[in-house]
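All protein chains but one are shown at their positions in the complex.
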Amino acid sequence: MIKAGIIGSTGYAGAELVRLLLGHKDVEIVWYGSRSYIDQKYASVYQNMFRLAEDVCRDDNMKELAKEADVIFTATPQGLCASLVDDDILAETKIVDLSADFRLKDVKVYEQWYKITHASPQYLPEAVYGLCEINREDVKKARLVANPGCYTTCSILTAWPLVKEGLIDANTLIVDAKSGTSGAGRGAKTDNLFCEVNESIKAYGVATHRHTPEIEEQLSYAAGYPVTVSFTPHLVPMNRGILVTAYASLTRDVTWEEVRAAYEKYYGKEYFIRLLDKGVCPQTRWVEGSNFVDIGFQLDPRTKRVVMMGALDNLVKGAAGQAVQNMNLMFGLDETEGLRLVPVFP
Amino acid sequence: MIKAGIIGSTGYAGAELVRLLLGHKDVEIVWYGSRSYIDQKYASVYQNMFRLAEDVCRDDNMKELAKEADVIFTATPQGLCASLVDDDILAETKIVDLSADFRLKDVKVYEQWYKITHASPQYLPEAVYGLCEINREDVKKARLVANPGCYTTCSILTAWPLVKEGLIDANTLIVDAKSGTSGAGRGAKTDNLFCEVNESIKAYGVATHRHTPEIEEQLSYAAGYPVTVSFTPHLVPMNRGILVTAYASLTRDVTWEEVRAAYEKYYGKEYFIRLLDKGVCPQTRWVEGSNFVDIGFQLDPRTKRVVMMGALDNLVKGAAGQAVQNMNLMFGLDETEGLRLVPVFP
Amino acid sequence: MIKAGIIGSTGYAGAELVRLLLGHKDVEIVWYGSRSYIDQKYASVYQNMFRLAEDVCRDDNMKELAKEADVIFTATPQGLCASLVDDDILAETKIVDLSADFRLKDVKVYEQWYKITHASPQYLPEAVYGLCEINREDVKKARLVANPGCYTTCSILTAWPLVKEGLIDANTLIVDAKSGTSGAGRGAKTDNLFCEVNESIKAYGVATHRHTPEIEEQLSYAAGYPVTVSFTPHLVPMNRGILVTAYASLTRDVTWEEVRAAYEKYYGKEYFIRLLDKGVCPQTRWVEGSNFVDIGFQLDPRTKRVVMMGALDNLVKGAAGQAVQNMNLMFGLDETEGLRLVPVFP
Partner (left out) sequence: MIKAGIIGSTGYAGAELVRLLLGHKDVEIVWYGSRSYIDQKYASVYQNMFRLAEDVCRDDNMKELAKEADVIFTATPQGLCASLVDDDILAETKIVDLSADFRLKDVKVYEQWYKITHASPQYLPEAVYGLCEINREDVKKARLVANPGCYTTCSILTAWPLVKEGLIDANTLIVDAKSGTSGAGRGAKTDNLFCEVNESIKAYGVATHRHTPEIEEQLSYAAGYPVTVSFTPHLVPMNRGILVTAYASLTRDVTWEEVRAAYEKYYGKEYFIRLLDKGVCPQTRWVEGSNFVDIGFQLDPRTKRVVMMGALDNLVKGAAGQAVQNMNLMFGLDETEGLRLVPVFP
């Protein structure tokens, strides 16, 4: 059994990790970390875990945790993982960091977008960007994985094959993303109250959202040239789900079949990426609770653009599911272990 | 592998059966029945099953299905199962009927509340009422199980121990139940449109809902005398979940601990019934997607009543989950097989 | 023009007062009180008021406000109004208190349920309980009106005629109430976050909710004997609306028409109470945004009970609308002025 510890287990992503790991036959959770609920029973915070997770929450002590755990998941705000990790810890345990600390290779870009000083940039070179479908082989060998952001996972996977194959001009890419409210976290903020979110939709972080440089960095690798994108997130009155609608100019006349072939080339054998049939648009309801990304597209000959669409569950493939997928790879398990979840509908 | 067929697989309860059985290691679905979608791919109706359930839907042919399947689930409107079942079929396969056809032992009561003639009352004596926690031993030997209704499962389990132990006067019982909208089915009715249900709550079927006699029959067994209850269902703007708030007059002064002991006596060893800690009220969000029933209660010395509360997922413990639980019992499997689902939250 | 001041204008009830008073032809708002947002533009807190309410928020200073305003609305937590009011203020202005401070005539009951000391019990005798349809003539002469609670307004109005006419035994009354989330206020609490409320229903304050003694006091007046009721509130995933389902034993055999006649006797001429046609159940969606209370009922001959149902918008008839109705009466205006709002649907 792999012993797993979770720092930040009482946030929504942390709680989803608990849900997934409780159903993973090869893993045992040995540490429920939560600074806000130290010594309280985990199930008193998340009553859904009543009788399933009877442990109490523990303070953030990565050094001690590293001794107890084979893998540590940090589902915490940016800055924390970078401030705690050190050589001793990495010698004893593997880390899947769900925060942004090790996602961007260029520390300057990190500090510019996140407005904090990076506490351990020395680990940036070795950290592997854990987008499993793209970096699978590197993940397998990693001891420190930077789990991608929810918007980023959806945005990058949706556009990747067409950028890589040169079918679109990546600098014309406009990503309009819509997220359920669990993405905003469990902090008690007026803006996230039921009455404020319900019956409304809004854009936020326009032209300034921190997932932008992450999307750009990865798509630049795919394109082979520096890519700048417009990225706009929106808050939708639902619990889970991200839908990305991405627009880009085609570099040449293409048929639906050619575009489809590009997607097949990269994702044809992927379990977690479902390429939808012609004319079918992804919907978040069809992936809820699962680790799937559903992808579809529509050509628009009038504007010579393609509209790419991707949907995932922000807490699963957008966070905890992908973290477990990374863990599976890092420990040589079947990549889908504990993740063959059938989407829950309705 | 147990071969399972589902008649009515494209309703919400049927779809939930598909979800659960796809995750059940001992079962293989051999028949996706659906009169409305004959020859269409199941996953084209339920896109969440894309690449998971690639079969096409088949017409209702119970005779043929009985030859192919070890167990048949009928997730259909009342009347259908009773009209199709016969000795030949029961000789070849087991049946878990999710409709109301075999729930009431008195055919007159059935015909009075459902306004249809029962097509095969001869099977009523042998049919077992599949409330597993109450009738476990009978279910194990049954070939025809009447799977309880969603409201009834929640109502009966919430009140049963206090009725059985004589702590409450069962004829003072008032059951105020609240259900998510999936309980209304997938039929295209104006009343169930998003805009009609959202931002509203209503009572319906007041004093006339068909689950009433089912609750009364079972609680009469517990009480040992004929029980009449007030039962009022309500429609709540959410997908899943039933919450029952049940009121009854206490027959004598009791302490919280005495009432708790009564619950423990009947449910203390049950996996799927979670008796909540003192002061904790059940909430549907804590059971969503799982087969749990959460039960709590509060004494009210001012009125000499007890307020009993129960919550479950209407599609799982209230329908498909309980059906699988019954199947597990009928086939001698671990009762929790395929049902150790961690509730999905948020 | 009546000059109106609002203390607590940035809570949901206060904001609804702003909405209603902005549409009231005889009223001008001269004071937007809000301790949390002093000197900030009201419209920066409630962006819906952009260009409609351009004033800044002011601190709670009832003495100064009394000099500027003809009427003061206190939409604040219990305790505040009682601690601020004095003879000088009441000599200069009228007060409609939306808190609980002056609702209960017995200060001991207040202190027992609210766990605070009442700061000015000397005004309890003169304060009028502002349930307009019941106490209209007293309200007209009042200078201090205690605006009823949201649950209480709905509960009392729904049951009043049958209690008054002796058709039901008031001590058998069980009130199961369901409320939208705006009733929980705008405070930033985890429990009221979108993801916590959405897709869930729960009871809370079981056997202990503070609206209980208020319902009991008023129904005791109607009954002519001391009344004790079971009252259970529930939180529903919607913004607005309260639905009350009330159960009571009939004192004798009655027909639907007799019960209807009792309702007609008290409400037949009321503009804001709509007695629904036979067989029609109230739904919160039909009253949203308006000052209406919709009432229906169903006899249950099997249990010899009646099920009474009432629906209102908790922010309008349950708070701000009733406050304006009270103000209209206090100032000799048409009672419906500014309140002939057509319910907003969908």
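Labels A, B and C are assigned to the chains in the order they are written; within every chain, residues are numbered from 1.
One rule holds for everything that comes next: a contact is a pair of C-beta atoms (placed from the backbone, for glycine too) under 8 Å apart; a residue touches a chain by one contact, two chains touch by 3 or more.
What you see is a predicted model; the values in this text were computed from it and never measured.
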{"item": "Option from A:30, A:56 or A:281 whose C-beta touches the chain left out", "value": "A:281"}
{"item": "Residue, one of A:229, A:329 or A:342, that touches the chain absent here", "value": "A:229"}
{"item": "Which of A:218, A:239 or A:328 contacts the chain that the document leaves out", "value": "A:239"}
{"item": "Residue of B:12, B:247 or B:267 touching the missing chain in the full complex", "value": "B:12"}
{"item": "For subunit C, residues in touch with the removed chain", "value": "12, 15, 18-19, 22-23, 46-52, 182, 199, 239-240, 274, 276, 280, 283, 285-290, 294, 340-346"}
{"item": "In subunit A, positions touching the absent partner", "value": "174, 176, 178, 180, 195-196, 198-204, 206-207, 228-230, 232, 234, 236-241, 243, 245, 247, 281-285, 288, 298-300, 302-303, 305, 307, 309, 311, 346"}
{"item": "Positions on subunit B where the hidden chain makes contact", "value": "12, 181-182, 186, 188-190, 192-199, 237-239"}
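The rule is simple: only the chains that are shown with their structure count from here on.
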{"item": "Graph class of chain-chain contacts, one of line, ring, star, complete, other", "value": "complete"}
{"item": "Chain centre separation (subunit A, subunit C; CA means) in Å", "value": "46"}
{"item": "Whole-Å separation of chain centres (CA-atom averages), subunit B against subunit C", "value": "38"}
{"item": "Subunit A-subunit B separation of Cα centroids, rounded to whole Å", "value": "36"}
{"item": "Of all residues in subunit C, the ones touching two or more other chains", "value": "195-196, 198-199, 237-239"}
